[in-house]
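Shown here: the complex without one of its protein chains, the others still in place.
Should a chain be cited, it is by its letter among A, B, C and D, assigned in written order, with residues numbered from 1 in that chain.
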Amino acid sequence: MATTSSPLKPTDLRIGRRRSHVERVVRFVLLAAAAFTVLISTLIVAVLFTEAAQFLLRVDLSSLWADGWYPRRGDFDILTLLIGTLLVTAIAMLIAAPLGLGAALYLSEYASPRARRTLKPILEILAGIPSVVLGYFALTLITPQVVQRMWPDANPLNIAAAGIGVGILIVPIVASISEDALAAVPAPLRDASIGLGARKISTTVRVVVPAAVSGIVASFIIAFSRALGETMVVAIAMGASGGALRTWDITQNGQTMTAAMISLVTGSDNVKGDTEAFQSLFFLGLVLFLLTFALNVLGERFVRRVRHRY
Amino acid sequence: MAADDSEKGTKLHALEEMAGVQTGREAGGHVEDQTEHAADAVLRCRDLSVSYSGWCALRGVSMGVPRNRITSLIGPSGCGKTTFLRCFNRMNDLIAGARVEGEVLYEGVDLYHPDVDPVEVRRQIGMVFQKANPFPKSIYDNVAYGLRLHGMRDDLDNRVEEALRHAALWDEVKTQLKQSALALSGGQQQRLCIARTIAVAPEVILMDEPCSALDPIATTKIEDLMRDLVGRFTIVIVTHNMQQAARVSDMAAFFTTEVDSQSDRRTGTLVEFDATDKIFTNPGDERTEQYITGRFG
Amino acid sequence: MAADDSEKGTKLHALEEMAGVQTGREAGGHVEDQTEHAADAVLRCRDLSVSYSGWCALRGVSMGVPRNRITSLIGPSGCGKTTFLRCFNRMNDLIAGARVEGEVLYEGVDLYHPDVDPVEVRRQIGMVFQKANPFPKSIYDNVAYGLRLHGMRDDLDNRVEEALRHAALWDEVKTQLKQSALALSGGQQQRLCIARTIAVAPEVILMDEPCSALDPIATTKIEDLMRDLVGRFTIVIVTHNMQQAARVSDMAAFFTTEVDSQSDRRTGTLVEFDATDKIFTNPGDERTEQYITGRFG
Amino acid sequence: TSGGGGDTVADDGIVISGSSTVEPISSLNAEKFHEREGVAVSVDGPGTGDGFARFCAGETDISDASRPIEDAEKAECEANGIDYTELEVAIDGLSVVTSPENTDVSCVSFGDLYALLGPESEGFAEWSDADALAEELGGSSGESQQPFPRIDLVVTAPGEESGTYDSFVEIVIKEIAEARGQEAVTRRDYTSSPNDNVIIEGVRGAPGSLGWVGFAFVTENSDELEALAVDGGEGCVVPSDATVGDGTYPISRRLYIYVNNRRAQENPAVADFVDFYLSDDGLASVEEVGYVRLPDADVAATRKAWQDARAA
Partner (left out) sequence: MTSTVRTPEVSVDDAVRAAITRRGVRDVKGAVFQVLLLLCLLLALLILFALIFDVLRTALPVFADRGTDVLTSGNSSVPSRAGVWQGIVGSIAITVTVILVAFPLGVAAALFIEEYAADSRLMRFVSVNVRNLAGVPSVVYGILGFAIFVGALETFTGGRTMIAAGLTLAVLVMPIVVITTSESLRAVPRAIREGGFGLGATRWEVIRTLVLPYAAPGVLTGTILSISRAIGEAAPLILVGAAMGFFRSSATDGFWDTLDGTFTALPVLIYTWVRQPQAEFRELTAAAIVVLLGVLLITNTGAILLRNHYEKRRA
């Protein structure tokens, strides 16, 4: 075995040609796949920017500050849509933040391991419900049973129901990211608090939650971003109709960016021919993309903060 | 460390009376006697066993922890030192499946009596953990945490300062009380944890390998601190480091594991409990000697 | 263990020549000389330094690993033993940010030469890890894994059996070769990992605390196995357990850390390298003595 | 399958696209035809304009349309050598609806509708706000109901993306708007919905409601909605099968299918399908999906046009 007699050369320490060839080919193929993901984002950005730029060049810029969103009439008041989007998202967060955080706290701090094992998957199922279904739910149950009971005059298509529907949709997002953050709080911190004679509630409220706060904030941001981009719940519960006036009244019909996009492509007669109206689709897409992108970057930053800390 | 040794010498003198009381011990066997004779024991346990989900991790431990002394618990890994220590402030309550049998008396009161509130027990019997675990708050808030919890809000600043002084940390941090505790070095963090514990004026401080994550210099500081504090508190310390046990403690308890040949499971037991110098120079049990001289474990 | 000792005795005789060569050493300082004189060194390193992301974890190590001997690496935690060991089969390549400087020669060839393929290096210089890491496959497939990789497919059954026999595991597992390796006990798993390593006929076996997760009985088995294997292989072992180093190795290298007072970072260095009994009975460096007698670390 | 050249039938199938308004009729006929003849027919309804674009590119056999083909589209078809036959198949009436509780109003003129719903009506919160404008327009468009009641005007109607909206603007608003130099659109401040349920619910919900929907929906929800009579210049006419069918009800439009002649010749299944579409069975679908059947004279004319095309 020992080869003292004939000294080794560096080239003796090489593997077979075939093995190193396979290695190179595989590496290249995998690299191509990874590059593809970059290509997609490049494409998204390129498509959105070029078409949106054309839209902006073509359209009368003052129409971006009209007092309503009526693309087929040339009124492209983006503020109308931003207000609608904001209202829906705000209502969604008002529901999802406490509900999701409460559920996460219960699961991570109070539930027995067995309860957690059964309850968490059920929450995950909630996360898997498609948004058309929640839209149906918002339209057929939330509007008549919740919204119109609180405000009898509420429009059958209203911002409140859409917001509640979206809120239900994002509860699992808040719950699961917060739960991860809470679970990442090291046990020694809890021990320290308990060892000092703190009760469970004190430990939870004063130690665990502050320690997990950036993860909790991240869950809010990510859920917020998801709510911004949610389409079908809004399109069904609030109606993806051609246009809307600016309104802050949540019992009335409004318009979000996403629903506006759907209505631009679902028009029946003579709709797709109108280039300006149609290109406003890309403009909306760009605004939505930039908003959610910014939020996601922010959310990621908070998530990473949790990871770095411990 | 040289200074430490000389100091230890005088302490050991004081201990000889204690050790005198701790007689009546054969190798293994009649461990129960050990506790009966303990002069002034703050904590005392009788035939204490702990099991995790039905499997016995620690069996039949009886001993007393003398007041205003440092008692060290030593033994190979997994012999149940931590488990034992956590019985004293009912931290084992928090582990699902953990069961404590036998009796633990604190000032004569059964700690596991149904009327006893573990939360209050933990205030009076504080704990310092292996890895320093300051809260991700400011230095000040770390120390004030327990004080606020227990409604000791009057004169908070003074109490915090006092605790930090006692923990020999005040001079190092007095200008940066509002800074995050996480920015402190490991040794400072551990002293902060001690400050946090003594701030609420416990009777006993339990320490589970408080120096194992620290470098020698930080370790020396903590050891000095322990010797300072022992006038006011009773300290129980788990350590892996024989030298540390020898340096710092007045009494030492040696635990080991017995392997059940059938199930291949291990159960911890107390082998002997005695004055530290006795344990290190002239142990009563062969296993203790083997362990201390490094021949097993 | 007694049997082991006597065996060790005879081995040590054989070593005395080796040790004779290993002269010219002062405390610290001129460590480089140590390697120049090594009689028949399979592996040799000169002024080896390793840094992680720019921070130097190990500095200026020079020594030779004698053929068909067991060389142990000892020292306090974090002194760079593992880091050093992994230089010998370029496992450090896998750590992003790790940089190896200096020279590592294997049979006279620079292991870090650009023409050298680390994959082949690792076949010839095998490794056994601290925690047994059998693949989640059958016992047979674990041993056959490396053989198949390197195209040693002919006579697979015999080669597997041979390797398991050499690893003193054949009798225990021969009826259950198709069973999952994860069902074996810790000690058996570690021997399986050794079998897996020797199956591909390496020149050198590097072992990083192979027994630290094992009980004494399994440890003894592995130690016996090492003494058996050393006739055919060169073995380098990292161990925390002084007793084990003393029992099993022919040569011992003692590492320690030097703390940079400014940055509070530690850098490992080789303190001394010599015949094991010399290191344990009459070390040339004060730090070695302190460590071995348990006075620091 | 009919006659000789059945060999290509199964392979090709029939492709129909175009108006989503006509789609339900074609779709139901496709079902019936499939059951009867076993021929697969694919139908979708992206819109009349889209339908013609595909039709004139030769991608479809039949194009559904809710308006006659426009000149630009004609040119496109011509350029591609697509020769087609226009067939009228149904009438779609639009009902102007209000709540049954609104007893003050029973008939409106185009001028009234313009005053209530046209581009100049924006901001009118009560019916009576439209009085002045309606008055101004009153002379030109017949019998006016004003003064309107002083009740809240709550408008719920289809949105701009819908074909029904386009029809309403085309028939009711356009002429007056152009005469007044306004854009041919409705007011913007109303609840628009692509969902007819919601419109019905909105109209039912408020006593002063106003809206317009397809004629069919009123017959289905007659106890919840009140269809107003409309005066197109010749007196108030209540919408009904009869008045819509004979054209006396003014807000109605014709629905068409356009058949690619060459495809009808090459693929007998296409011709068979159109035969079926124009048969009594096929035209019965018009009422089944809620539109109004053509008067008999028009049916005969359509059938004749088709016969001529087949013969050619």
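One rule holds for everything that comes next: contacts are C-beta pairs under 8 Å (C-beta built on N, C-alpha and C of every residue); 3 or more make two chains touch, one makes a residue touch a chain.
Just so it is clear, the model here is predicted, and its values are computed rather than measured.
Chemist: Among A:69, A:220, A:282 or A:302, exactly one should touch the missing chain; which is it?
Modeler: Going through A:69, A:220, A:282 or A:302 one by one, A:282 is the residue touching the chain not shown.
Chemist: Contact with the hidden chain only, please: which subunit A residues?
Modeler: 15, 19-20, 22-23, 26-27, 29-34, 36-38, 40-41, 43-44, 47-48, 51, 98-103, 105-107, 109-110, 117, 119, 121-126, 128-137, 139-141, 168, 171-172, 175, 199-201, 204-205, 222, 225-226, 228-232, 235-236, 258, 261-262, 265-266, 281-282, 285, 288-289, 292-293, 295-297, 299-300
Chemist: For subunit D, which residues lie in contact with the unshown chain of the complex?
Modeler: 13, 15, 17, 20, 23-25, 27-28, 30-31, 34, 40-46, 194-197, 200, 217, 220-221, 288-289
Chemist: Where does subunit C touch the missing chain, residue by residue?
Modeler: Interface with the chain not displayed, on the subunit C side: 89, 91, 94, 96-97, 119-124, 126-129, 131, 133-136, 145-146, 149-150, 193, 196-197, 200.
Basically, only the chains that are shown with their structure count from here on.
Chemist: Just how far, in Å, is the C-alpha centre of subunit C from the one of subunit A?
Modeler: That gives a centre separation of 51 Å.
Chemist: Flag every residue of subunit A that touches subunit B in the complex, lowest number first.
Modeler: Per the stated touch rule, the residues are 112-113, 186, 188-189, 191-199, 202, 206-207, 210-211, 309.
Chemist: Subunit A touches which residues of subunit C in the complex?
Modeler: Listed in rising order, the residues are 40, 42, 67-68, 106-111, 113, 115-117, 119-121, 124, 151, 201, 203, 232.
Chemist: Tell me, which parts of subunit B touch subunit A in their complex?
Modeler: Checking each residue of subunit B against subunit A gives 89, 91, 94, 96, 119-124, 126-127, 129, 131, 133-137, 145-146, 149-150, 182, 193, 196-197, 200.
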